[in-house]
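This is the structure I have questions about; it appears just below.
A protein chain is absent from this complex, but the other protein chains hold their places.
Chain nomenclature is as follows: A, B, C and D, assigned in order of appearance, with residue numbering initiated at 1 for each chain independently.
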Amino acid sequence: MVKNAFIFLILIGVAMILVNLFAGFTGNVDLGQIANHYVANGPAEVGSANIVTAVVVTYRGFDTLGEVTILFLSAAIVGFFLKIENTDNTERNLKYTSEILNTASQVLVPIMILFGVYVFINGHLSPGGGFQGGAIIASGLVLMFIAQPKKEIGHKLINIIESISGVGFVLMGLAGVLFAGGFLDNNVIGLGKFGTLFSAGAIPIIYIFVGLKVGSELTGIALSLKENQNEA
Amino acid sequence: MMEKLNIQNIGLTVGILVILVGLWGLLTQKNLIKIVIGFALFDTGTHILMVSIGYIKYRTAPILDEAVDIRNAAKLVVDPIPQALVLTAIVIGLGITALMLSYVLKMYQNKKSLEINNYKDLKW
Amino acid sequence: MAEEKNYKIIQPDNSEENKFLKPENYKREVTAPDGNTFIVDPLNDYFCDAKPQPHAPNTIKVVEKFLNWARSQSIWVLGFGTGCGSIEIYPLMTPRFDAYRFGVQQRPTPRQSNLMIISGYLSVKTLKRAIRSYEQMQSPKFVMALGSCTINGGMYWDSYNTINRLDHYMPVDVYVAGCMPRPEALLAGFMELKKRIREGKGEGANQYAENFDWYKANQKKIIKDWNMPDYNW
Amino acid sequence: MVGPIYIIAISLGTAFSLGFFKKANRNISFGLMFFAMAFVTFISGQWLYAFLSHQQETIQIFTAGFKPPFSISLQMGFHEAVFLTMINVLGLLSAIYLFDHLKEKGANMMMVFMLLFMGLNVVVMTRDIFNLFVFLEISSITLVGLIILEKKQDAISSGFKYLIASGIISQILLIGIIAAYYYGGSLFINDMVDSNLLFVKGGSVAVFLILIAVVLELKPFPANGWALDVYQSATPGIGAIVSGAVATTSLFILYKLLPIGGDAWLLPIGITGVISFLGSNFLGINQKNANRILGYSSIGQVGLLMIIMSLSKDLGDKFEFVFFSILISHYLAKAGLFWISGIINKDEIGQWNIIKNKPGLIVLTGVFMLTLLGLPPFPSFYGKWELIMNLAHSGNFTWIAIILLGSFFEAIYLLRWFGKTLMNNENSEELIVKFHKIFPAVISSFLILMFSFLTARWSGLMSVKYFIPFAIALLLFALDFLPVFIKNIMAIATVSWYSYVLIYQTYIPENDILRIIFGFIFLIGAILLLFPGFTFKGKRRGFYPLVILMFSGLAGLIEARTTFQFFFAWEMMTLASYLLIIRGKNAKKTSFSYILFSMAGAFMMFIGFGLAYFETGSISLNALADVLIYANWVYILVAVGFLVKIASLGVHIWLPDSYTEADDDVTPMISSILVKSGVFGLIILMLSMSLKNAASSNIPYILGWIGALSALIGNMLAIYQEDVKKLVAYSSIGIMGYILFGLSMMSHLGWLTAISYSIVHFLYKALLFLAVAGIIYRTKTRNIYEMGGLIKRMPLSFISVLIGIITLAGMPPLVGFAGKWMFYNAVILKGWYFQGAIVFFSGIVAFLYCFKLIHNIFLGPIKDNHRKLKETSVWWLIPQFVLIIGIMIISVYPKIILEPIGLYLSMYFPGEGLVWAGTTASTSLGYWDATQIMMVFAGMFGVIFIILFLMSRKVQVVEQFNIVFQAERPERPETTHYAHNMYAPYNKALGFLAAPFITNSWEFIYESFHAIGDQIRKFYTGNGQTYALHIVMYVVAFYLFINGGF
Partner (left out) sequence: MKIVYVLLGLFIIINYGLLQAGVLRRITARVGKRIGVPFYQPYIDLIKNYAIRSQFSHGVMFYLGPVFRLSGGVGIFLFMPLIFGNEIFSNYSMAGDLILIMYFMFIGMLGMALGAGEGGHPYSIIGITRGLSQFTTVEVPFTLAVISIAIQYQTLSITEIVAAQQGGIMHWTLMTNPLATGAAMLSFLGMMMYAPFNVVNAPQENPLGPPTEFHGTFLGMLQTNRVILGVMEAILFMNLFFGGATNWGILFIKAFLIYFYPVFVGAVFPRYRIDQSIRWFLYLPTALGILAIIFI
């Protein structure tokens, strides 16, 4: 109890720091210099209608590469970590799922995957993008896992998709070095007409890679966790 | 008073509160899963902060579609950078949370306990 | 810290001469620091048993006379109390008798003493010690024997463990008779001794050396457990 | 040149494509990974080379083709290149080291491993703060993954703690970044530095959050339990990465981001460093787990580097040199130690003696530990020297004290550990060393040596001349397989050559009396004392390089003209002698106290030199004379270093056991030669400081009392010793006290006494120790009561000891009396009557142990097992008789040494001293004619002897037991030899003087340190949540500290 009170005091301290942090906060009234540059020149420089996408994939594409790497690493570590090692207890006890879920999932999963694909292909035009799309795809697959716990999906396929998309992403980046202004420059294949599907240079390609990669990685994580499931 | 009560400030306040609640959970709960939840809350609070900072009153999302005039876009959209950043941050948070959960799972499998006080083999 | 034993005792055979050896005197196999082993025979290795040699008096008569006078005037007595007579020696030094007047002084070590007083009956066991002490004195040396016990055994004449005649075992210069002789008699004995020395008759040491084998045979005859070197330097 | 961006592209590409090989042959995956890492290393090395050869300017790399701040940019400059090379080399070596682990776990782990280094590379290069955050996250996630290379329960729970902690830290960083973006409008670090973030209220808090997060990444002392658990539980290969690469990178982040905070942050960083440095080194003392100790040490070193960083302004243009020399030393050495720890695979440092039979591993361990400690010739030594000197130059003595204190704590546990690795090993467990495990450590040690040479050159303090001894030592080390005979000849030849060059070619032409004398003692003595080496059989591994180092250290002392050279030589000599002592069978514990005291003393000396530099701005030794304001401080501090070496009272407790347990031919070296280094130092110090400074006139007075009491207590203790070497060792304390007393009299006669006595002490103490060692060589025992009667077996040794003790006791007609006589005159002229009386009393006490020495060894009955002993080996006797000849010559004709010394001293103390008339020396008090005394004595002795011989030509020679024994006879030599506890009545009367007060008080201090540390470290509860709380508390406290409130 005393300890909790102490923690409470410490947290008050933290709160004070945060309050101080935003003591000078008045709320933006206008874009900052950099944001202004993005919004003003983004369409011309990157060709993406979605400025956030332009920032994410191109201006700060390097971050995105790191981000993808993080997910990749998480999936790899979780996969490695939760690898089922004991073979003597292969039969896992899993509860049955309800009929409703089972049936609904058969309808929903393909739609969700399709929607995911839509989201990342249109990432440069509308809200969304590779991460969101990938997450949607993964959600679909997770729904499938929940509905059909005994269904096995091989890690191998996931790995290959993951690797291909990852290498593809890096190669796209390198292409930027070779054919354009720098690493991850999207201006390697021409920007296309602003606002159409085939525009914004390499962004859709990169987003496809990202979407696939994120989808497969999240699925991989979920799969690893699922394989450890034992509800006995 | 009412001026202060705009969306940004509300966002900030909520963000800070969520951070504090998350920290409280992180620091006081003894259950490993609850600690992870605390951490996730902390994470989320940070994201709320980020998004609130990027918001500008009465403006729309930085997508240059029909709703936004491309020439006058800089006056119409909110800051895209925090949004881009928060995207990255969310993914990172996700990765870390996933890792934490898998650690918890493994720890539970080894010791059949979710009590954090049982994991003090190394000390001093 | 328990000391590590660096030797091994060799059990002696059962021959007659080894019968009275004490365990301390058994031969030992000793390990040297470099690891070699060799045998140590305590009786031979620890002691020098060269025979005593007679020492001729100074060839110049006058000098010898002078030295004899000096010897007679400076008699250092080894405090060696054997029998009841030792109690009679102590008053000698007190003011009443004051033997110092005659140059008689006590000495605690045989190395520096000239006179050994056997003060009474001598058990065989003590004889061994007496012989050792006598042999450790340097020549010229004198022996004075007190009481009838040293002359003929006295009241112990038929004892199984007491000697009867001292001069079978060591040359005696002066016997003081009595049982026990009083200090006055001792003083008289000293006078007699001094006279003998001055006359050049105090050659007991040479006598002992010359008749060494005879004395030794006598000693060994009565001392059954002879386990020491033949001559104690 | 290959662009830096390829570092990332290649790493990532390879990592992603490793997924294709998951099921394939793991050797292929590993090969791929290794190749990629090698290429990355090549890229960074190439850049480093370019920068080093000044062909390259710093470049910026823009991603996405846009200039910053609109896109993320990377920077490649000299600093980046250094750090990248460090990280990648470590990565490469780690990959080799972890070969079997990685292979066993498969491609997944290889990816993780690679990406860790990729992340660190980007963190170093990036100039965008959010990007930095992202890649920092990559490195922490990969680290979490690597922790579980071995799926131990400990590792898993510590990985969880690490996750929680690093999660909190990264959230703090993130909040800081976003707020900084809000207030500054940019994520580009250069912009942030230029912006006015600090002047906005929230902005400064944002900067605070960013920097505190970086600081927390450095695992500052109280908030670092999670890191320690990781160090302890992860496989040591990972520990190497964490401490070598991750910590290095974190430092670079701090270096990169610190400008944002501005100068106001320097002090807080420094204080954080101090707390880390002191705290973790202090707690390290209590640790027993090898990896955890390394963790503590890493954190301490990082603390030190933080201190250096915060002092960058004071260090000026030396900052880089200091920073990098210490950083790189630490990085190489710590990684090496972790690797060795992995090879040994034992948790407790007590079990490290498993390497006892692996000389290679011992050498490696030694090199790494000594590098960490900053002993010469390792690179951190130069770094520390520059650090301290530059700090001193700007007057930062608090910092100096802190740095040296922390280093001392570190020395305690590292050296204790080193001692433990050399402990005797009863456990016959065989240690299997795989090539790929040892290879990185070997490379690392080679790098250290190479870097040592480079730092020495860069420091500009060392001329090539100073490397000759190292070259010779290395050569001898390489030739270690040769038999001892040849190596001994080589060593003697080397020292002879050295002494020829120094003494004959340099000092004698210069007529530099002081240096001739000490050159003679140090080098000619060395030649003599190397002779017994011929009696040793086998190889004597490692002995000769150390001997050469020690003697060249001593030669370096007399050669030194600057404080740096002096300190270098001093440390080298200390180190070499420590290693020589520790070679002794049971010398582990005692050599530990030796080196601790020596290091403490050396640190004091260091501060003293720093103070002198602060005042005079010169590192010349002569400049000590110009110190006026801080004269007392400099004097005391430097003197303490010397006092330790001559084992004055209070700091003497190392000496007896060290002498005793060292090898038998090492003991004479240290006792008769090494301790003279302290005397030499004191002479140098007093010549430059006492003579010209009235301010420091009180200190000699105190030193005089210390000397007097040392003489008394040393001699008092000597008489109770049963171990013959210990007896002589304690007597050394006494004699050294005597010399100290002579020096501190600060008068012509006092100095004449002290200096001539140094020579004499060298002669007779070497003689005694050689004789004693020669006897031990035969009897194989050191217990004095187990000897006896050896005069018949070893008459020559007896003569040596007899001459030795007559000289020691100062009896006429031998030269020892010269010392006593001059001493009396000096004392009365100086007016130090009571101290003089104490010294005189102790001189008489010396008779007791002198007699004990000669009686218990040579007289009395001989023991059975010694009946067949031979005289000791001729190699022990040759130097003895050379020394005896020396003693006899100066006994007959002491003028040959006293007159030149007197002339030399007249330069400093004019108008006093001995007046020579023929062979008669006189002072205003008395007179003394050694030659005549010798003649009279010899004549008298001869006449008396002839008289005796005429009177008793014929004596019967008798055996040992022909003694009067109250008409009985002794049975055993042991019962007749009155040797054990010989001075029991004296003990009863004055034993209280010999009570071990000082030893006990030092032990009490040591124990208290342990107890305090034991209590403090309890706050590392092992609970991850508590660690998280620590972090939050640390943040709040730091905030309070910086802002003084909310």
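Note that contacts are C-beta pairs under 8 Å (C-beta built on N, C-alpha and C of every residue); 3 or more make two chains touch, one makes a residue touch a chain.
Small disclaimer: the values here were computed from a predicted structure and weren't measured.
A.B. asks: Using the touch definition from the header, name the shown chains in contact with the chain that isn't displayed.
C.D. replies: C, D
A.B. asks: In the whole complex, not just what's shown, which of D:446, D:916 or D:941 touches the removed chain?
C.D. replies: Only one listed residue reaches the unshown chain, and that is D:941.
A.B. asks: Just one of C:55, C:168 or C:198 touches the chain that is missing; which is it?
C.D. replies: The one listed residue touching the chain not shown is C:55.
A.B. asks: For the chain left off this view, which of D:964, D:994 or D:1032 is in contact with it?
C.D. replies: Here the residue in touch with the unshown chain is D:964.
A.B. asks: With the missing chain put back, one of D:928, D:1002 or D:1027 would touch it. Which one?
C.D. replies: D:928
A.B. asks: May I ask which residue of D:336, D:810, D:894 or D:913 touches the chain that does not appear here?
C.D. replies: The single option touching the absent chain is D:810.
A.B. asks: Which parts of subunit C are in contact with the chain that was left out?
C.D. replies: The missing chain touches subunit C at positions 48, 52-53, 55, 66-67, 70-71, 73-74, 76, 94-95, 98, 100-101, 103, 105, 107-109, 111-112, 114, 138-140, 205, 233.
A.B. asks: What is the set of subunit D residues that contact the non-displayed chain in the whole complex?
C.D. replies: 789, 791-792, 795, 802, 806, 809-812, 817, 820-821, 824-825, 827-828, 833-834, 836-837, 840-841, 844-845, 847-848, 851, 854-855, 858-861, 920, 924-929, 932-933, 936-937, 940-941, 944-945, 948, 951-952, 954-958, 960-965, 976-978, 982-983, 985-986, 988-990
By definition in this document, only the chains that are shown with their structure count from here on.
A.B. asks: So which one's got more C-beta contacts, C-D or A-D?
C.D. replies: More C-beta contacts join the chains of A-D.
A.B. asks: Report, in whole Å, the distance between the mean C-alpha point of subunit A and the mean C-alpha point of subunit D.
C.D. replies: Result: the chain centres lie 55 Å from each other.
A.B. asks: Whole-Å distance, subunit B centre to subunit D centre, using C-alpha means?
C.D. replies: So the centre of subunit B lies 51 Å away from the centre of subunit D.
A.B. asks: List the centre-to-centre spacing of subunit A and subunit C in whole Å, with centres computed as mean CA coordinates.
C.D. replies: Distance between chain centres, rounded to whole Å: 116 Å.
A.B. asks: Going by the contact rule already set, what residues in subunit B reach two or more other chains?
C.D. replies: In subunit B, 19, 23, 27, 53, 81, 85, 88, 92, 95-96, 99, 103, 106 touch at least two other chains.
A.B. asks: Please list all residues of subunit A that touch 2 or more other chains.
C.D. replies: Residue numbers touching two or more other chains: 7, 10-11, 14, 18, 22, 25, 28, 32, 34, 38, 59-60, 63, 66-67, 70, 73-74, 77, 81.
A.B. asks: Enumerate the contact residues on subunit B facing subunit D in the complex.
C.D. replies: 19, 23, 26-27, 30, 32, 35, 39, 42-43, 46, 49-50, 53, 81-82, 85, 88-89, 92, 95-96, 99-100, 103-104, 106-107, 110-111, 116-117, 119-124
A.B. asks: Taking the touch rule as given, give the residues of subunit D at its contact with subunit A in the complex, in rising order.
C.D. replies: Checking each residue of subunit D against subunit A gives 3, 5, 8-9, 12-13, 15-20, 22-23, 61-66, 69-72, 105-106, 108-109, 111-112, 115, 118-119, 122, 126, 128, 130-131, 134-135, 137-138, 141-142, 144-145, 148, 175, 179, 182-183, 185-187, 200-203, 205-206, 208-209, 1029, 1032-1033, 1035-1036, 1039-1040, 1046.
A.B. asks: If we count contacts the way the header does, which residues on subunit B are in touch with subunit A in the complex?
C.D. replies: So the residues of subunit B in touch with subunit A come to 6, 8-9, 12, 16, 19-20, 23-24, 27-28, 53-57, 61-65, 70, 73-75, 77-81, 83-85, 87-88, 91-92, 94-96, 98-99, 101-103, 105-106, 109.
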